[in-house]
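Since the structure comes first, as structure tokens, the remarks are kept for the end.
Removed from the display is one protein chain of the complex; every other protein chain stays in position.
Let's turn to chain A:
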Amino acid sequence: MMNVQDIRKQFPILHQEVNGNPLVYLDSAATSQKPAQVIDAVERYYKEINSNVHRGVHTLGTHATDAYEGAREKVREFIHASSTEEVIFTRGTTTALNMVASSYGRANLSEGDEVVITPMEHHSNIIPWQQVVKATGATLKYIPLQPDGTIALEDVEKTVTENTKIVSVMQVSNVLGTINPIKEMAAIAHRNGAIMVVDGAQSTPHMNIDVQDLDCDFFAFSGHKMCGPTGIGVLYGKRQLLEKMDPFEFGGEMIDYVGLYDSTWKDLPWKFEGGTPIIAGAVGLGAAIDFLNEIGMDNIQQHESHLAKYAIEQLSTIEGVTIYGPEKRAGVVTFNSDEVHPHDVATVLDTEGIAVRAGHHCAQPLMKWLEVSATARASFYLYNTEEDVDTFVAGLRKAKEFFGNVF
């Protein structure tokens, strides 16, 4: 069991008032808060060892390189990759998915080929594929969703064909909280000769990830949603695929030899890390992984799924509230109130110090599928409590009361 009160003490930002009320932060699916040990690790990096990596022979350069490559090893262990050669640091999930679409997609897609995704994807797992099919003449196909916002494997079987070259799906929905059957989907993709790409932005912060067990070919996630800094993310890729891919960016860190008219690249993973890398970000991500490991990913997942269940129970007691998504879900609760527009809900809650997200959550096709223009979303992390849920539900009642009065 984890002690949430002890955990909360480690997050300086949580101990403040917003609009005269104690902050209740329910927007961790957008970005998580950072514990002191992550903030300290980044500060210590800049105060004590800041230097460029993999170049120069001076001592600080060695320390910085050790810290950067040490973080890569932490990531490898965290997602159970077989080698650090398969762990590429990127700016975030969006960049990682764009790297796959650009470097792998453009080289391996042609007319008649298919890319298969789902309508629940984040824009970052839609637009790169829209662009690559336009450039290559391939086709973009969608696996239909079940009415409760889940994916049925028979629909995956029907949609993925021998023409499919890439299947790309989010592991956890940032709107519905759906946990998708990635391992089974990867098996279907492979049986049809396609590769499996996973958007792990909403899963990696909240559950155990084993890329070898999932048998996915690429897996992308962001540091800032898992207690790490912004500006750092990871692309995991199977070595045999990465080796055949061209670099995504050219220059700086990624070179082996540069001539006047031709150049060669470094080995994996550095071939994909052009420019001075995101060193402080990687160090911060490493510290975040240490922090999460101390608490245990299973404990975190259990805690959040309990909070989601509790929030749904409480919200269900309010008349006119619609909750979207399946019963079994991650710590995300997206809802609408029939009288109050989600922006107005979010503004009223904000005056109470409660931070929720309102809008389309970077998932406009999913909003269309839900037949709404916007929704409000409360998302939970390891530092949230049942009291947070109670405050939020009371705030929502007040919003309804307020709008009920003016109507």
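Note that contacts are C-beta pairs under 8 Å (C-beta built on N, C-alpha and C of every residue); 3 or more make two chains touch, one makes a residue touch a chain; residues count from 1.
We adopt the following convention: contacts and distances are computed from a predicted model.
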Per UniProt, the name of the complex member that is left out, chosen from "Nitrogen fixation protein NifU", "Peptide ABC transporter permease", "siroheme decarboxylase" or "Putative thiamine transport system ATP-binding protein": "Nitrogen fixation protein NifU"
Given A:H63, A:R91, A:H190 or A:K398, the one touching the chain that is not displayed: A:K398
Residues from chain A at the interface with the omitted partner, ascending: 19, 341-344, 347-348, 350-352, 358-360, 364, 367, 373-374, 395, 398, 402-403, 406-407
